[in-house]
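Left out: one protein chain. Kept in place: all the others.
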Amino acid sequence: MIRVAWLILRKDLTVEVRSKEIVYTTLFFAVSCVLVFAFALVREGRGPEDGAAGILWIAVMFAGNLALGRTFERERQSETLRALLLAPASRPAVYVGKLLGILVLLFGAELLLIPLVALLFQARLLSHPFWLTAIMATGTVGFAAVGTLFAAMLVRARSRDVLLPVLLYPITVPVIIAGVRGTATLLQPELDAGIIRFWFALLVTFDVVFVTLALWTFETVMTD
Amino acid sequence: MPKWFTPVAFICGAMLVVSPLVIASADYESTMGLVQKIFYYHMPSAWIFLIASIVCGVASIRYLITGDSRHDRTALAAGELVVLFGVLTLVTGPLWARKAWGTFWIWDARTTSSLVSWMIACAYLILRRYGGPGSEKLAAALALFGMANVPFIYISVNYWRTIHPATTVVPKLPFTMGFPLWFCVITFALLFVVLMKLRVRVEEQQARVDALYLSLDDR
Partner (left out) sequence: MSSSLDFDRVTVDEVSRHFGRRRAVSRVSFVAPRGSIIGLLGPNGAGKSTLLAMLATLLRPSGGSIRYGTMLAAEAPPQLRGRIGVLGHDLFLYPELTARENLAFFAGLYGRRDADDAARAALTQAGLADRGDDLVAGFSRGMRQRVALERALIHDPRLALLDEPFTGLDEASTSALVARLQRLRQSGAAIVLATHDLDVAEGLLDEAIFLREGRMVDSMSRPEGLRAVYRQAMTGPSRS
């Protein structure tokens, strides 16, 4: 199972490194997103008080949506997703492989976005690196876990481009709330450990529950 | 249609027609006055909204496990009613809130959870409508995820802020307020049953027509 997931991840990374299409477009889109917010919300040289956290997460989610769509669109050409499902590999392994690929991409995007947002909005995002990493990691996993399942599900559906955000955003509301509020807490002058721990615990629970659900339903949902 | 349907539908209709009178006969609530009477439609709507979501979720899980189309039809009918009663709840709520608390909308745990659940139900219907063939299973997975989500939404918004009135309003009401409430609850419950039955029946007929088409092709 792990072997298969690793094979798929390696294949995705190889393909991506060759073409760099998704990487470039996703990163560029994420940066544009942040810029748009900057133009919309920065007044007299200062951004809105708590805005940085929200802007960061919105950019991540929009970029993630784009990346998910593109990744599975690529599998749709030449029907390679079908080929993956035809292999004797367990179907959940295919899911995990794709999920890891998306996570690598999103983490990479975040590495770029966090300093950018911190800079443009004068937000002290990097003052608590451990907690920031924890919140960003668990939140991204939650978003990607649900997103990978839905994007895979929709590969054969009509209107798949528009349906992905329609389905994904309402389901990932807890991730948005926990992620943004958690990150915002980190921007306060004094870190309230109780609050940040709560959001972190919520995100971890969300991740566990939804990755499990995704693994359970992947097989059923991908077969006709 | 089963024998019970027509009498039940008739009773339901009659109760609906009578309900404004029943509500009017209840006592005025001291602080909020006339507007508080929206509560008699709001609470039952909210309860049926919740029940319909559970029916949809459970039917979706059963459909995912067994693949039996009956569950799929039930889930579809329930999903539509979630949206319908959700609209009722989300419209009557703010109307009441305006008078009770001075604003139309409040970002607290219960209202936000309801809104998000309603949106998931709308997404469910959009998926079924526009997803093309084979979207029944996808929608069922969405319904499952939606149901699993409810505690998370609730807890996260709750921790974030809280203002909704306590649930203990109902038991504490004097009888003249209690009767109209239960009357409306039963009315709405019957309405839910009637609408579900009608909707499921339409889908059953559709399935039968499809089967007929297919059997035309058999040798």
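Read from first to last, the chains carry the letters A and B; within each, the first residue is number 1.
Heads up, the rule we're going with is that contacts are C-beta pairs under 8 Å (C-beta built on N, C-alpha and C of every residue); 3 or more make two chains touch, one makes a residue touch a chain.
This structure is a prediction, so every number in the text was calculated from the model and none was measured.
Asker: Thinking of the whole complex, not just what is shown, which of A:R82, A:R124 or A:R197 touches the missing chain?
Answerer: A:R82
Asker: Quickly run down the residues of chain A that touch the omitted chain.
Answerer: Residues of chain A in touch with the missing chain: 3-4, 7-8, 11, 14-15, 18-19, 77-80, 82-91, 223-224.
Asker: Touching the missing chain, which residues of chain B?
Answerer: Its contact residues with the unshown chain are 133, 210, 213-214, 217-219.
Keep in mind that, in the parts below, only the chains that are shown with their structure count from here on.
Asker: Which residues, counting only chain B, touch chain A once they are in their complex?
Answerer: Touch list, chain B to chain A: 64, 116, 119-120, 123, 126-127, 130-132, 134-135, 137-138, 141-142, 144-146, 148-149, 152-153, 155-157, 159-160.
Asker: Considering only the defined contacts, which chain A positions touch chain B in the complex?
Answerer: 146, 149-150, 153-154, 156-159, 163, 166-167, 170-171, 173-174, 177-178, 181, 198, 202, 205-206, 209-210, 213, 217, 220-221, 224
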